[in-house]
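Every protein chain except one is present and positioned as in the full complex.
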Amino acid sequence: SGDFVLVLTCPDRPGVVHAVSSFLVGHGGNIVESQQFGDQLTGRFFMRLDFLVQGEGAEQVTAESLRSDFADVARRFDMTFELWEARAPYRTLIMVSKHLHCLNDLLFRYSTGSLQIEIPVVVSNHLDAEPLVRAHGLEFEHVPVTPETKPQAEDRLRELVEKHDIHLVVLARYMQVLSDQLCSELSGRAINIHHSFLPSFKGAKPYHQAFDRGVKLVGATAHYVTADLDEGPIIEQDVVRVDHGFNQQQLVTAGRDVEAQVLSRAVRWHAESRVLLNGHRTVVFR
Amino acid sequence: SGDFVLVLTCPDRPGVVHAVSSFLVGHGGNIVESQQFGDQLTGRFFMRLDFLVQGEGAEQVTAESLRSDFADVARRFDMTFELWEARAPYRTLIMVSKHLHCLNDLLFRYSTGSLQIEIPVVVSNHLDAEPLVRAHGLEFEHVPVTPETKPQAEDRLRELVEKHDIHLVVLARYMQVLSDQLCSELSGRAINIHHSFLPSFKGAKPYHQAFDRGVKLVGATAHYVTADLDEGPIIEQDVVRVDHGFNQQQLVTAGRDVEAQVLSRAVRWHAESRVLLNGHRTVVFR
Amino acid sequence: SGDFVLVLTCPDRPGVVHAVSSFLVGHGGNIVESQQFGDQLTGRFFMRLDFLVQGEGAEQVTAESLRSDFADVARRFDMTFELWEARAPYRTLIMVSKHLHCLNDLLFRYSTGSLQIEIPVVVSNHLDAEPLVRAHGLEFEHVPVTPETKPQAEDRLRELVEKHDIHLVVLARYMQVLSDQLCSELSGRAINIHHSFLPSFKGAKPYHQAFDRGVKLVGATAHYVTADLDEGPIIEQDVVRVDHGFNQQQLVTAGRDVEAQVLSRAVRWHAESRVLLNGHRTVVFR
Partner (left out) sequence: SGDFVLVLTCPDRPGVVHAVSSFLVGHGGNIVESQQFGDQLTGRFFMRLDFLVQGEGAEQVTAESLRSDFADVARRFDMTFELWEARAPYRTLIMVSKHLHCLNDLLFRYSTGSLQIEIPVVVSNHLDAEPLVRAHGLEFEHVPVTPETKPQAEDRLRELVEKHDIHLVVLARYMQVLSDQLCSELSGRAINIHHSFLPSFKGAKPYHQAFDRGVKLVGATAHYVTADLDEGPIIEQDVVRVDHGFNQQQLVTAGRDVEAQVLSRAVRWHAESRVLLNGHRTVVFR
């Protein structure tokens, strides 16, 4: 028996759920978990289904065969969809610079199996992360970046994405701005953690801005990468309380816990196909 | 066009969603919001559907006619279900003693239309609440309780529930323990707010217990009333941070905000048919 | 025996605490609660002291006599200070427009004695609040505002502040922008609630902006009024989680609870002399 996940979006109209459930019944599928959302503003419908295929003939059923069979339903309702084995790990490339708290958090969760990912390689423009990565038995690649070598560095990244069949790039406090071209190429499959509660404090040094403004909470935002810096669709946000006693460095330290937690949630949800794009917003079926 | 809500629970098996969606398609129904949950431990399936009936003949469709038509599906899958007009207000009787913060919160939300309830009467064993109730233009009934008159007081409550066709009784800091008999009668349609994070600090004076134990958070729990005091199915809980500087009275004050918020959420969800019983636990489709 | 509160700020240098504690010892004062903060960035020191004056001669001691006696210490250390009876209620004028949730919350807390304020009058440019205000036995004054009558309306407000000896003006969702001149006059003694997590979504319709940006948390900010709109020193902020299922109206509703709580905390702290200005930031001795 196989466990599969189907995510889809289409114009909302009567009969969508019926068509999908008919498809499932016809393939011996039983729903484990299902979530739906109809956006009344845009008229779009979003659905995530986790289902088991059991019984006679179930062992012949694969994600590929289901995808092929579902194409007809998708065409009829003008759906965009993805269908995967529910437990297939996302092939994930992590990029990091000198601050390792997000990387450490992701690697530890990976090591305990609580993130449904594989990590073929971790890339950094510095060497600080290497021991941590090696301690987890993972491949580390040093790709230094200078203004002059940036195009080559990005080409190297493209090669790694290609070579390792990467589904998801995670910018775990990677402090280099990617080129517009690369952002576009990775659109929808790269997640960045911004160390503020966006849209507050866009750009560099958000904790310094937060300190100057005298805020009482600091936050972090995980979002998809788009060419428009810090404006990508938000996946998750959270905050932590601070007070007048926090200096800039203490704000930074307080924020790190939130950054790591927010990013790991975003990665977990993405890897379990729980995040769907809805224009420049997201639908998250937690 | 009508807006209806269907909630159901049944043994989980293939075809349930298909049968329900077939029913909807057959009645011109279009799903606005849908949530499902299959409890793998108990093998039970839970579903909530908000759907519009539109198009030709829609004006003849009523909750009653849909209920009658759905009975066959329900029988086939051994379902327990309820089906209502989605915006029909719950007829709610509120009971209170001397602490009015939960009552004030409920009445204000009621006055702004953010709770889908009607309040035919507020009952109290004291007179403190009367001015607040009258200020909202609502009926107030004083039902004093002494150990001797408790049976008569409970009979009066039964009469009020009967007379006003009450669907939901809310114990908004009502400090009298209801008899086992009355608890049983109201089972599943009475919500109590307990002023602690259950199961910590059951029974009387939970803030005193919390203070003695030196806890760093205090909480509140909204739960269905059952004969087993403070053991009813939990609908909602929340906490607020306290510290060593809080004396007992300050714990009480800090807790009040949480009590009011937790209770109002529970009432809102119940009135929108978002809470389903799953043994002595609840499924809450927020 | 009297209970007094002293708040002060001065350049940080050795001997400040010793001078203050010497003063207390010399006046039979015993510290109930004390908080201090030295801002290493600005080199300023902040202190709040709640102290009892007991023993022989205590009944002759008044806030006025203490203030007069403390002037010498203050001069020596270049202090700005205030000294009050600790339980003296702040005379507070509340302004509101059509959304009453913050007003309702403040009035209820006032009625239970959990805010250390008196409310000589509630002012509104609309009539919606009148019944609620009257139900609490308080004075209501209707001061309509049009572009033409704004100067007169502000003059009327000044008269009310003067006549009622107002210490604090609370803008509890008052939807008129005050003139720069009035903002300056009220500087440091007027608190506004902004319905977003500042500096996100300044200006009008913050929930609409929040919706468009697809944020996962919405918030509220209580701040002192300054001529620079939405840029005044922040006293308190909080947020509440939302998700893709919230439309604009639901964001508004979710945010209201946070607005009311954030504003009431700010008012409570201000009325207990717990908030000190530190440039355009605040020190809050909670």
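Quick notes
By letter and in written order, the chains are A, B and C; residue numbering begins at 1 in each of them.
Rule of thumb we're sticking to: contacts are C-beta pairs under 8 Å (C-beta built on N, C-alpha and C of every residue); 3 or more make two chains touch, one makes a residue touch a chain.
Computed from a predicted model, the values in this text were never measured in an experiment.
Within the full complex, the chain left out of the display contacts the shown chains A, B, C. Only one residue in the set A:L41, A:A71 or A:A135 touches the chain that does not appear here, and it is A:A135. Contact with the chain that does not appear here is found for just one residue of B:L6, B:V145, B:L263 or B:V283, B:V283. Touching residues on chain A toward the chain that is not drawn are 33, 100-101, 104, 108, 112, 114, 131-132, 135, 245, 253, 257, 261.
Although one chain is not shown, part of chain B still touches it, namely residues 37, 39-41, 197-201, 213-217, 219, 233-239, 243-245, 247, 278, 280-284, 286.
Interface residues of chain C facing the missing partner chain: 12-18, 21-22, 24-25, 28-38, 40.
Criterion: only the chains that are shown with their structure count from here on.
At the interface between chain A and chain C, two copies of one sequence, more than half of the residue numbers in use appear on both sides, so the contact is built from largely the same positions.
The count of contacting C-beta pairs peaks for the chain pair A-C. When chain B is laid over chain C using CA atoms, the rotation angle comes to 180 degrees (nearest 5). In whole angstrom, the spacing between the mean C-alpha positions of chain B and chain C is 36. Each of the following residues of chain A touches two or more other chains: 37, 40.
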